[in-house]
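Excluded from the complex is one protein chain; the other protein chains are retained at their positions.
First chain written, first letter: the chains are A and B, and each begins at residue 1.
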Amino acid sequence: MSQRSPQLSKAQQCRFQRLSASQPSRQIQSEGGVTELWEESQEQFQCAGVAAMRNTIQPNSLSLPNYHPTPRLVYVERGQGFISVTFPGCAETYDSQQTQMTSESQSQRQDLHQKVHRIRRGDIVAIPAGAAHWCYNDGNEELVAVSVNDLNHQSNQLDQKFRAFYLAGGVPERGQQEQERQTFQNIFQEFDSELMAEAFNIPSETVRKMQSKENRRGLIVNVRERMGFIRPDEEQQQEQEQRGGQSDNGIEESYCTMKIRTNIENRRDTDIYSRQAGKVNVVDRHKLPILKYMDMSAERGRLYQNALLSPHWSVHGHTIVYVTGGDANVQVVNNNGQTMMNDNVNKGNMFVVPQYYTVTFKAGNNGFQWVAFKTTGWPLRNPLAGYTSVIRGMPLQVLTNAYQISPNQAQQIKINRGGESLVLSSGGRSD
Amino acid sequence: MSQRSPQLSKAQQCRFQRLSASQPSRQIQSEGGVTELWEESQEQFQCAGVAAMRNTIQPNSLSLPNYHPTPRLVYVERGQGFISVTFPGCAETYDSQQTQMTSESQSQRQDLHQKVHRIRRGDIVAIPAGAAHWCYNDGNEELVAVSVNDLNHQSNQLDQKFRAFYLAGGVPERGQQEQERQTFQNIFQEFDSELMAEAFNIPSETVRKMQSKENRRGLIVNVRERMGFIRPDEEQQQEQEQRGGQSDNGIEESYCTMKIRTNIENRRDTDIYSRQAGKVNVVDRHKLPILKYMDMSAERGRLYQNALLSPHWSVHGHTIVYVTGGDANVQVVNNNGQTMMNDNVNKGNMFVVPQYYTVTFKAGNNGFQWVAFKTTGWPLRNPLAGYTSVIRGMPLQVLTNAYQISPNQAQQIKINRGGESLVLSSGGRSD
Partner (left out) sequence: MSQRSPQLSKAQQCRFQRLSASQPSRQIQSEGGVTELWEESQEQFQCAGVAAMRNTIQPNSLSLPNYHPTPRLVYVERGQGFISVTFPGCAETYDSQQTQMTSESQSQRQDLHQKVHRIRRGDIVAIPAGAAHWCYNDGNEELVAVSVNDLNHQSNQLDQKFRAFYLAGGVPERGQQEQERQTFQNIFQEFDSELMAEAFNIPSETVRKMQSKENRRGLIVNVRERMGFIRPDEEQQQEQEQRGGQSDNGIEESYCTMKIRTNIENRRDTDIYSRQAGKVNVVDRHKLPILKYMDMSAERGRLYQNALLSPHWSVHGHTIVYVTGGDANVQVVNNNGQTMMNDNVNKGNMFVVPQYYTVTFKAGNNGFQWVAFKTTGWPLRNPLAGYTSVIRGMPLQVLTNAYQISPNQAQQIKINRGGESLVLSSGGRSD
């Protein structure tokens, strides 16, 4: 009934003076790919309470089953594959899904339990806290996925530190990876093998294989024979329906069958479009209802050559921007009368725009493309310039008196961008 | 789904031993008024997680547009004026409101976008986090408004520190106001003026005016010609209806048109009234539904000469009391067997009663009037004495055994206040 917000400990405060675009600083090399990690202890990530990573899975490789105490939003930057997400408490509903699997291998018996989802470039995938998931690259190119974990979400009653619990594999013992070994571990590894053998009713030899003690191939492994899945055509259709029929009632009932993915590059779903300036697609709790429970959202943006994103502030959460192409000048200011960021950003950079701070982008000559992850399921912006801006909503006299300008100047501030709103074309007014 | 409460860092703990009534300790002098601030770092405000201030706006002056990361509840202590609050994400609905503005000035064109509300003495005004607002004093006396900001509300994902983002003006460079300059700044000030000129499609000269670099008149400015607003009569009526028809469904749909003000001195809305002792009016999420989202509430109380407020504890939030007239002896005790407060308080004093701590007021010879702000939208009290008290709800034998008293004495404890409940008349029983 109460709605208290988090208290941030010293280290997590947002009182820093400088934001900067950064690249992943650590990596875990596995047999079938690589996991790159942004430095979680950077002030900007501490302030936003997020941990970010980029996974590259080689063709015919498997990202091993794991779960984490945080909701995670994933953007598929390149490639295709299959992902399976096991919702807690929903295991017994699998049979009724009648999802079927087949394979070039002859090893299948009646293996009807798994639920797998096709993922491809441009997809946003939602993984709830505590849900075990694995991912297989069945394509011919690398599968690259950028993920943001929201450490402050209330589903995490542990402290603000990223943890991953693997059901197989584990970080190899070689190299300078002490921190990674402590974060990404195989939970079977330390259980007594006799006890596990009894729990599963299997030979101890098999348990020792599950513990991966001798043979650590990392977090992503090569697959010996190609895996294949046949998914019923109904699923796609069903997902469409669920999206429409979602309601506030019957949380738990519908939770188990909720859609976990959507494509953020779907042209029909464009939220803001300007022929001169660019476009923005949002995936929020309306487009993907599971985001209501995860309280996260995502946005895909594209600015054309030299276009601008209107200076604005976000009200319901922090924004974590990942640059997917082009370049831009990014300016962020705070309420201390300081510029927190005034930098050029490029492909592969990530930076945080804290909640309520004002930000603007100006694309370079090659335009600018990005994906933003947000720590709210209900993302709202207040633009300062443009048709829907707060300044356009103010009476002329408020502007003339606030800025000591003439009514004409005030009118220009309000209307000179014409019908343009969030994405603004280069060189001024368009219609 | 989970409902975890905030964790308080060292500085914000409620383990202090002493509460005291305090006056604002800092002030920002502006051209058109003054902003007085209570010391946010005082233990009692840290425990409650609030920042309090009092704004005095001179006649024909304008409090400049600004927003803050916290919900704010405002009590209009004196005067009258207009306030405009721009809800995030609702800008585009302004046109359909058909609110119109007029003015002695000839500068108006088709300026139909703003939504303004008449405010006057006794009003409680709710300003959601991140909503830009401005306020104009169109009356003949000072407009005095006391505000409490709830820093712990979940809408604030930044740390527990008050911040204000101004769209114009800024704290003057003169004097010892370093702390204020860091808290109340003009966000345009540090943006690159060429970039802003392009974003608004206006001359750089106008942007430099918006940045107010040369001419800082503070946070409240004089208005050159009187401003006037015509508000449609329908609004008042519409507000009435909205209050009745509010429901839990359709949050976002109704959010944009929610009522933001109500008068707390409305006699018909009195919640507790005693001819001998005084009265209490509450503005909670039922009377002003937006308080459900802001999770705050307010109370207006009046005790007659020497009357008492029953010793009681509040269950859902902290209470911040602002004294508007008269005087009283206030006692607050904690669970350490200590008196946290046993002081006389007077007009203009503010003090915190932490959640769950027991408090009682005894009015002086001139009675006692106050406004209380609460960090919950659902304020509930447990009185110890009076008709609705927890002690009256206990069996006689529990009292005789708990206190080693006779059944007669126990009966007196239960019934000697007769039908009186929260406000208790002086000198004992009344009916």
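The rule is simple: contacts are C-beta pairs under 8 Å (C-beta built on N, C-alpha and C of every residue); 3 or more make two chains touch, one makes a residue touch a chain.
Keep in mind that this is a model prediction, so the values were computed, not measured.
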item: Per the touch definition above, residue among A:I57, A:V76 or A:A129 touching the missing chain; value: A:A129
item: Contact residue for the chain not shown (choose from B:N55, B:N137, B:N281 or B:T360); value: B:T360
item: Hidden-chain contact residue, picked from the options A:M227, A:I260, A:V323 or A:V371; value: A:M227
item: Which of A:A21, A:V50, A:L64 or A:V144 contacts the chain that the document leaves out; value: A:L64
item: Residue ranges of subunit A at the interface with the undisplayed chain; value: 1-9, 12, 49, 62, 64-65, 67-69, 84, 86, 88-89, 91-92, 94, 101, 103, 105, 107-109, 111, 113-116, 129-130, 132, 134, 136, 151-161, 163-170, 181-187, 189-192, 195-196, 198-203, 206, 209-210, 212, 215, 221-225, 227, 229, 248-249, 252, 293, 295, 316-317, 375-376, 378
item: Touch list for subunit B against the chain that is not drawn; value: 1-10, 12-15, 47-49, 152, 154-155, 157, 248, 251, 293, 308, 310-311, 313, 315-318, 329, 331, 333-339, 342, 354-356, 358, 360, 362, 375, 378, 380-385, 387-398, 400-405, 407, 409-413, 416-417, 424, 426-429
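Just so we're on the same page, only the chains that are shown with their structure count from here on.
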item: Cα superposition angle of subunit A on its copy subunit B, in degrees to the nearest 5; value: 120
